[in-house]
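Only a single protein chain was left out; the remaining protein chains are all shown in position.
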Amino acid sequence: MIIAQRKSIKEILEMLEGYKKILILGCRACVTVCCAGGQKEVEVMGSIIRIDRKKRNKAVETIERVIDRQCDAIYFSMVDNLIQESEVVLSLACGVGVNMLAETYPKKLILPALNTGFMGITEEQGVWSERCIGCGDCILGKTAGLCPLARCPKGLLNGPCLGSNNGKCEVFPENDCVWYLIYKRLKGLNQLDKLKAIIPPKDWAKGQPPRKIIREDIRL
Amino acid sequence: MKTALSKGQFVVTAEFYPPKEANKNEVEKRALVLKDVVEAVVVRDNPLAEVHMSPLATTTILLNKGLKPIMHIGIRDKNRLAIQSDILGAVTLGVKAFFCLEDCHQRVGDNPGAKGVFDLDCVQLISIMKKIEHSLVGTRINPFAHPLELHLVNLSKKINAGVDFIQTMPVFDLERFKEFISLIKGENLYLLAGVRPIKSWQALQSMSQMVIPENIVQRIKNTPENKQAEEGIKICVEIIKALKQIKGVNGIHIFAHDWEEAVPILVRQANLK
Partner (left out) sequence: MVVCFYCYHCGLEERDLIKTIPSGDIKTNRVACTGKIDSLMLLHALEEGAEQIFVFGCPEEECHNVTGSKKARSRIEYLKKILMELGMREDSVKFVAVPRVISPKRYKIYHVS
C-alpha cells in the first residue's frame, strides 16, 4: 500500500492563494487506509481552507468529492464536470493520482495536497512503515521474506553492519535490525545457509526510474 | 605490512582521520609523529559521516612522507564506478592496502540531507578490492556485538570474499575478548585487536557504546583531572601487553585519531618496537 501524509497547511494554502473555486478531490484507496486523503481528510481540508479565507476576508468556493481511485482515468468520469468547472483541483491522492489527473486534464491546474512516502504496511492504527522500495529484482526468497533494502538504512545486501547490536539498528535505535530479524527467521526455518551465501551487487538498471512494464499478450 | 604479518611480527597500526580542511601541512606534520612508530595507518574516508579531505589525496601526501597507508574506501558516498576509479587511482600511486567497513549513516554527520549511496556493501567491495593483485584488504568487527553468531556469519562471508585481516573495535574487557578469540580461531585471517587510550573522564563519557569494565571506569574517575591522561595511557599499555600474550592476536590497531601524540608513547611504553 502507498503511504502518504498531508503537506503542511502553510504550503497547501500558499499553493491555493488566489484561487476562488477549488475542487478538493480525495481517493478511496491507499490514502484512505493511511488516513491522509479519504473522505474525512477531504472534509477537514475543506474546513481549513474556508476558515483561512474567512479570516482574511477572501472569498472561496470549495467542492469536496472522493472517487474510488485517481490512478485510473476511468474514475474521473464521475467528477469530470466538476473538474472542468473548477479553477484548480487539490488532489488528496498519492503522487500517481496527481500525475494521472495532470495527464488527463492538461489545461487544468492540479495541485498535490500530500507528500507521497513509501510502500508499506499498517503496523497498528496510526503507524505505517516501509516494507518495499520497488527495486525491480526481488530477493525476498533469500532473506526469509524480509527486505533489507526497505528496512536497512544502509541498504546492505550482506548485512548486518558493524553497529548492529542486541538486535537493534545502529542508525534508528528504536528499530529492530532487519538483518537480525532475517537471521532469526532463517535460523527458525533451518535455512541459515541462505544467510551464509554472498548476495552479489544489485542490478539497479531494473530499479531506477523511469520504469515501464509491457505485456504484449494483454495489449489490445 | 603484508610481509610483517606473514613473518609473524606483532604489527601496530593506527587510525588516521584526514583533516577537515584543505591542509597539506597538517597531514605532513601528523605523518612525522606516526612515521617509524607504526607499521601503517588506516586513512579514513569521511569518518562519522563528516566531510574530510579525500583519502586518496591524503594517502598521496602520506606516501611522500614515508608513512604506509591502508586506504579506506567508504560505501556510503560512492557508487561502484567511483569506488573502482578510486582503487585504480590508489594503485597507480602505490597503494595496495585497502580497508572497508559499514560506514556511519549520513544522518549522523554534517550533511544529514545527503543521499546515501550504498551501491556496494563491504562483502561485495572486498571481492572487488581483492581483484587487485597482491592487495591486502582489511575490515572491522565489533567482538562484543550480540548476537555474535550473526556477526560471525557476516565475517565468514568477508573471509570468503578474500579479506586478509580484521581489526576489532577497542578492547577493554579482556575476558570477553578471549571468548571472541576462541570462536574465530582457525579462521584464515590476521587479527589486530583495537585499543583506545582514555584521555579524560569527559572523553570516557563519549565512549558509552563501548564495553568497558567497571574497574577501568573507576580508575579514571578516581584520578585527579590533571593525571587522567596519564592513567588512560597506563591502562591502555596494560591492555596492549595482555593482548600481546593472547594466541591468535597478530597485532594491535590504535584508535587515537584525536590524540595522536599518545601513539608513540603507547608504542614505547608497551615495548612494541
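Lettered A and B in written order, each chain numbered from 1.
The working rule: a contact is a pair of C-beta atoms (placed from the backbone, for glycine too) under 8 Å apart; a residue touches a chain by one contact, two chains touch by 3 or more.
On a predicted model such as this, the values are computed, not experimentally measured, just so you know.
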| item | value |
| --- | --- |
| Visible chains that the absent chain touches, using the contact criterion stated earlier | A |
| Which residue of A:M1, A:M15, A:V44 or A:L82 touches the chain not shown here | A:V44 |
| Chain A residues touching the omitted chain (full complex) | 8-10, 40, 43-44, 47-48, 50-52, 54-55 |
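Keep this in mind: only the chains that are shown with their structure count from here on.
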| item | value |
| --- | --- |
| Interchain centroid distance [CA atoms averaged], chain A/chain B, Å | 41 |
| In the complex with chain A, residue positions of chain B that touch it | 75-76, 80, 101-105, 107-108, 116, 118-124, 127, 140-142, 145-147, 149-151, 153-154, 156-157, 160-161, 169 |
| Contact set on chain A toward chain B in their complex | 153-167, 170-171, 179-180, 183, 192, 195-196, 198, 200-202, 204 |
